[in-house]
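In what follows, a single structure is set out as structure tokens and then discussed.
Shown here: the complex without one of its protein chains, the others still in place.
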Amino acid sequence: MKMLINVPETVVADGLRGLAAAHPELTVDVENRLVVRRDAPVEGKVGLVSGGGSGHEPLHAGFVGRGMLDAACPGEVFTSPVPDQMARAAAAVDSGAGVLFVIKNYTGDVLNFDMAAELAEDEGVQVAKVIVNDDVAVTDSLYTAGRRGTGGTLFVERLAGAAAEEGAPLDRVATLAHRVNDGCRSFGVALSACSTPAKGGPTFELPPGQLELGIGIHGEPGRERRAMMTSGEIADAAVDAVVTDLRPDGPVFVLVNGMGGTPLLELYGFNAEVQRALGERGVPVVRTLVGNYVTSLDMAGASVTVCRADDELLRLWDSPVRTAALRWGC
Amino acid sequence: MKMLINVPETVVADGLRGLAAAHPELTVDVENRLVVRRDAPVEGKVGLVSGGGSGHEPLHAGFVGRGMLDAACPGEVFTSPVPDQMARAAAAVDSGAGVLFVIKNYTGDVLNFDMAAELAEDEGVQVAKVIVNDDVAVTDSLYTAGRRGTGGTLFVERLAGAAAEEGAPLDRVATLAHRVNDGCRSFGVALSACSTPAKGGPTFELPPGQLELGIGIHGEPGRERRAMMTSGEIADAAVDAVVTDLRPDGPVFVLVNGMGGTPLLELYGFNAEVQRALGERGVPVVRTLVGNYVTSLDMAGASVTVCRADDELLRLWDSPVRTAALRWGC
Amino acid sequence: MNTSASGTPDPAIDSAFVRRWLSLATSAIEHKSSWLTELDSAIGDADHGTNMQRGFAAASAAVEREPSNTPGEVLTHVGRQLISSVGGAAGPLYGTLLRRAGKALGDQPAVTPEELCVALRSGVDSVAQLGRSERGDKTMLDSLYPAVEAMEFALSSGSGLLAALAAARTAADEGAAATVPILARRGRASYLGERSIGHQDPGATSAALLIAAFAEAAEAV
Partner (left out) sequence: MNTSASGTPDPAIDSAFVRRWLSLATSAIEHKSSWLTELDSAIGDADHGTNMQRGFAAASAAVEREPSNTPGEVLTHVGRQLISSVGGAAGPLYGTLLRRAGKALGDQPAVTPEELCVALRSGVDSVAQLGRSERGDKTMLDSLYPAVEAMEFALSSGSGLLAALAAARTAADEGAAATVPILARRGRASYLGERSIGHQDPGATSAALLIAAFAEAAEAV
């Protein structure tokens, strides 16, 4: 598998150097793997810190900035970052108002953030945590590590970030983050596996004419393999899975997210089918985002995230945000 | 080749339906293949119209909005739109101040826009044209159709669009567009071929361990095939080609553009090398854009565009823009 | 009325003839669409087949709807439809060729083979003018010019329509095949430089199909 890289070992560091060059409004610490708002800590503001394995760009570094995250900790490709990074990030963004850790529900992420929270609290930083687990493909039960965090992360980071920007205190930001997560559900499909730099090739074999339903964002196979489906059939399957689980009774935000290798033209076409499927199920959509936001390197495929909206969340969503990947109002 | 589509025949129409659903600030005419600013025609403003084959998304429809294009005409995949679309677009956006056609230099685009200009002028619309030809991989000579229009299109549409938004008259907008185009140079590489829906598979065969230098954005092979290179070597080759041709003597804008299938992580890493290469050649960079802006469906690879900047262009660049793919300041 | 060597009488060149041509051309293009796209994917952007198929389907449908009573009117109509539905380089070029040829035929209900030949030549000339191209550039002109010249030669040597179009067909096929070793100087293929050598030009190939359809239209009375 050909990649536009130097050597697999420097992929994350090279990416951070390139991010720094393109975004002078970010402080990028390549050695310690930290991406921080240049104006952090913002006086009186709760700090939002997230992080996770690399390979999901723009998540999370592309979401650092006004109205969203204060810092991101990129790990190696598909590998949760280490506690030292997160503790350092917490120290860098804490203005005294405390820090919220936004954690995707993977064993590694949860354990490392837990350890980081202990380290940060030892340093006198007040820490709250929200664990994002929106992926309905995985049942949350005694027999699994629980539902994964995927596209819902964008909504949690954006909406809690907007609340923090407005000056909400830590407990309110954390409560809101939990509420948003509770209102998010996602479902993903893959048309191809991704290739990690370390492996140098596809992480699994997906024969021609087949697709994976219920995939995660780490190159793992999905819950089920099926014969290839049309965009409309895939939209029905994804929307069914999400709506059956969430049972929305009011307006929703929708994210039609590309896994990285699917052309934007196809993604917009898929959005047309997702909107149709939601409409047929009587779900009113107030805002739609279409693009590559929570990716899995070069994987072809897409995920659908539905997030309950209400007046407060809508106001927060529309408030100014200024990050590398999401920007409006400023 | 698996694609997230219904059938090849409806790819463009499906994409437009999905664009309409995600962007209520656009008027999308699916039947006539038109994407227009909802507030068009803007009183007293010169209208900017562009268009070209589909498959390069977000170009051009993703660049419709305040501070950029007034309308885009998407053709079939990799096929120039027809004159009727462009003439209809011109009529829809003309407020009496005239219309600028932004045309990428391909025989089909040029011929169809020429015919459209005649039609529009017959209807009393004043039309100016700018032909974008920034790709240094193709020599502009008697023996070719001339240099292709690629990444430079983004700079022409953005900067001329900003000038039009400020109220500049048609001749000034056209002059500025020509000046921007004269100051733009691009060079692209492919690590894989793209697959068009109609063909259902790769448009050319690129063996493992090889890459194409000097590619266009329509799935055509490049000028030269070489053994795989590192990100740093590719950056040197691209920057050399561009800088040798442009000979910039002042600050520049840089676009590090993904062809569609290359992960953003790799693209940022490539940007680090492009910035290094520019730095080594003494070229100061004032603004950098990294992302998938002028794509070639799912092709893996990237292009580098360098565009001369000056105080006026920098002010125009930083002025508010509100489109699906490029947005800041509002 | 002229009679071919084989004794088949030459048909009238009226609107029915041009409609026959359109229907034969449309089905030829449809059958060869994947091949044209295949050729275009080697040195172009893999859309020539779909472009032509879309255009001729639209033109056929449009001509069916509207009663055009002269050959000139039908040709002009087809040209306009191609311009409005093909896109790419082929749309304006073929569209202009047929519009120009149609206009050259004037409003007579039937024309002579010589008039048809003059009309086609002026259509082909307008392609060269619009495309700023000439023979030897590896384009549709490389089958169109040989076809027109073969027709001119046949007619001036006393052949009738059938024989003249048969000659044109052979010349067009040979012209298309002869594009293989040429280095492209116009259109997308020119971007490839040396790498364009060794491939047959898709436009020259579709042009040969359109010329062949004229020959078949004459035979198929």
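As written, the chain order gives the labels A, B and C, with residue 1 at the start of each chain.
In this text, a residue touches a chain if its C-beta (ideal position, glycine included) is under 8 Å from a C-beta of that chain, and two chains touch if they have at least 3 such contacts.
This structure is a prediction, so every number in the text was calculated from the model and none was measured.
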item: Chains shown that the absent chain touches, full complex; value: A
item: Given A:Val82, A:Leu314 or A:Cys330, the one touching the chain that is not displayed; value: A:Val82
item: Options A:Arg148, A:Arg179 or A:Arg322, residue touching the unrepresented chain; value: A:Arg148
item: Hidden partner chain, touching residue among A:Gly108, A:Gly152 or A:Gly291; value: A:Gly108
item: Hidden partner interface residues of subunit A, rising order; value: 53, 75-84, 106-108, 111-112, 114-115, 137-138, 142-145, 148, 196, 198-199, 203-204, 216, 218-221, 223
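One rule holds in what follows: only the chains that are shown with their structure count from here on.
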item: Between subunit A and subunit C, centroid-to-centroid distance (C-alpha), Å; value: 55
item: Subunit B: positions in contact with at least two other chains; value: 77
item: Shared interface positions of subunit C, touching two or more other chains; value: none
